[in-house]
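Of the protein chains in this complex, one is absent; all others appear in place.
Chain naming follows the written order as A, B and C, and within any one chain the residues start at number 1.
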Amino acid sequence: MPGETEIYEAQGFGNSVGIGDAPALLIVDFVNGFADPEMFGGGNIPEAIAATVALLDFARARTWPVAMTRMVFADDGSDANMFTAKVPGLLALTETSIAGQIVPDLAPMPGELVVRKRTPSAFFGTDLVPWLTARRIDTLFIAGCTTSGCIRASVLDANAHGFRPIVVTDCAGDRAPGPHEANLFDMGQKCADLMPFAEVAAHYDSNARAAAQ
Amino acid sequence: MPGETEIYEAQGFGNSVGIGDAPALLIVDFVNGFADPEMFGGGNIPEAIAATVALLDFARARTWPVAMTRMVFADDGSDANMFTAKVPGLLALTETSIAGQIVPDLAPMPGELVVRKRTPSAFFGTDLVPWLTARRIDTLFIAGCTTSGCIRASVLDANAHGFRPIVVTDCAGDRAPGPHEANLFDMGQKCADLMPFAEVAAHYDSNARAAAQ
Amino acid sequence: MPGETEIYEAQGFGNSVGIGDAPALLIVDFVNGFADPEMFGGGNIPEAIAATVALLDFARARTWPVAMTRMVFADDGSDANMFTAKVPGLLALTETSIAGQIVPDLAPMPGELVVRKRTPSAFFGTDLVPWLTARRIDTLFIAGCTTSGCIRASVLDANAHGFRPIVVTDCAGDRAPGPHEANLFDMGQKCADLMPFAEVAAHYDSNARAAAQ
Partner (left out) sequence: MPGETEIYEAQGFGNSVGIGDAPALLIVDFVNGFADPEMFGGGNIPEAIAATVALLDFARARTWPVAMTRMVFADDGSDANMFTAKVPGLLALTETSIAGQIVPDLAPMPGELVVRKRTPSAFFGTDLVPWLTARRIDTLFIAGCTTSGCIRASVLDANAHGFRPIVVTDCAGDRAPGPHEANLFDMGQKCADLMPFAEVAAHYDSNARAAAQ
């Protein structure tokens, strides 16, 4: 949104949270139902999943803590809520439904946290905060979908809880380009840093080279 | 965003949460600093404040519980956080600073809750939930600013906590039109109903007429 | 604790929260592992489970919303936390372990909420608040175990979130009598009302008679 940038700059928005000392990776809702354009997918989500495979490898190679979220509702619909009032189809994402499983390319490994949630945020009604706190994490690299939905909500809560949220831009997908771009703009101005995977990798590779010298 | 609407409709987004049985009014961050284009204001915020005067009268006449939020940081900056890392100027909003006071036209009356917060959401780090719960509120009419910042965050949390969030569209302001429109779109699709004040008033006036017959 | 009562009375503690307009029933951690003295059980827990069968019947007959909690940890221990640092044996309570299942006499029916948690409180890291809020519940009758552990924590959070917590005293069990009594005392003074099931039943039966006249 080029027209808006000047207003935000003049008012002092858009500073950087920066990369801290202890990173973790959070992958939001990359499940089959959001990879499928016939369900909740579409747009640039396939490309974002593909890019996240490399990001996940990178994180595992550095032994970063990895957490992944799924939307999971009860088989009997007993936990239907105000979010499913807006989007009733989400109730199809249950513990055992195919649509609710994490996509095979990003399947979690033992020790990685699988967060079951029923609202957009990875933090609401979950134990993500204590899991990060106990590991003294201060920086959260965030991939997943959708940019305008569960990433936006998770980034807001990551910021509120005191973590440095960094959206890995090419690992974030949305079913429609307008909301994707609009939400990257909002997050970059107000709650997160934005960084493509190449920049994340360059930061750590550069640090590794400096340490080796 | 006309191009996107079809995708969301096809995937079953955008259903209504509806007006419930017990409404309250939440006015977000209509303080002097956000009314001032030289600080954090601009755009359609003046018009939104003017429209909210009528909405507040309406709510008081019906004895709805009314809560208003302010951003309030400590004089010594001891509670600076990840939000002020992105927007350092917000630290100027202190308990006694003029910029941090609610605009005179919307000054709270005794018994109305003034919520002090340090993040975008009216719910994070505050006692808004218990205040609403103890009053058995199920519907939250939301006015304030900015649509793309503190309203978006508050609406997300209202929805997550099980309240029906209804954004009163002409009582919501933002410093820039693009983010205002983009966030109304997102909220209408995923977490809130959108309704101008006239429609809110018509709903209750119509109910009152029906009850009188 | 007879000696202490005078101090609390003189300082104005121990007032009543009262029974409100919209009750729900919360049954905390009555799972096989807590019914078994060889695991985490003992004391008066068997009697409390037996008394809760009647309470659950009573609640269902009046169509109160019913929620039940279980401690559930991941099979790979990825969500071990500071609570399991104190009590490592709790990690045996997994989704499919026999010890982690709700006791057969209190098995949940469709539509009743089963809350999976990993800390003492039924509220922490769960969606219990939105589930209650959406139903406009204001009063929470609480049964379960242990009085000094998960009931105490759940009652504190129920009170903090604005609900009226009422511990049904003969439906609350603990592995040891000292902590059971000490925690009833604390809760009665500071955060909950205490009431045996007979008194709960008498209240509603009396109301029903009054309404019938």
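The rule is simple: a contact is a pair of C-beta atoms (placed from the backbone, for glycine too) under 8 Å apart; a residue touches a chain by one contact, two chains touch by 3 or more.
Fair warning: this is a prediction, and the values are worked out from it, not measured in the lab.
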item	value
Touched by the hidden chain, restricted to displayed chains	A, B, C
Among C:19, C:53, C:74 or C:182, the residue in touch with the chain that has been omitted	C:182
Hidden partner chain, touching residue among C:15, C:63, C:96 or C:213	C:15
Chain not shown: contacting residue from A:132, A:155, A:187 or A:200	A:132
Hidden partner interface residues of chain C, rising order	1, 3-4, 7-8, 11-18, 39-40, 42-43, 81-83, 85-89, 119-121, 124-125, 148-149, 152-153, 156-157, 159-160, 162-165, 175-176, 178-179, 182-183, 185-186, 189-192
Contact footprint on chain A, counting only the chain that is left out	21-22, 129-134, 136, 138, 160-163
Touching residues on chain B - with respect to the absent chain	74, 76-79, 81-82, 110-114, 116, 118-119, 124-127, 130-131, 134
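Basically, only the chains that are shown with their structure count from here on.
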item	value
Cα-centroid distance, chain A relative to chain B, in whole angstrom	26
Shared-contact residues (touching 2 or more other chains) in chain B	160, 162-163
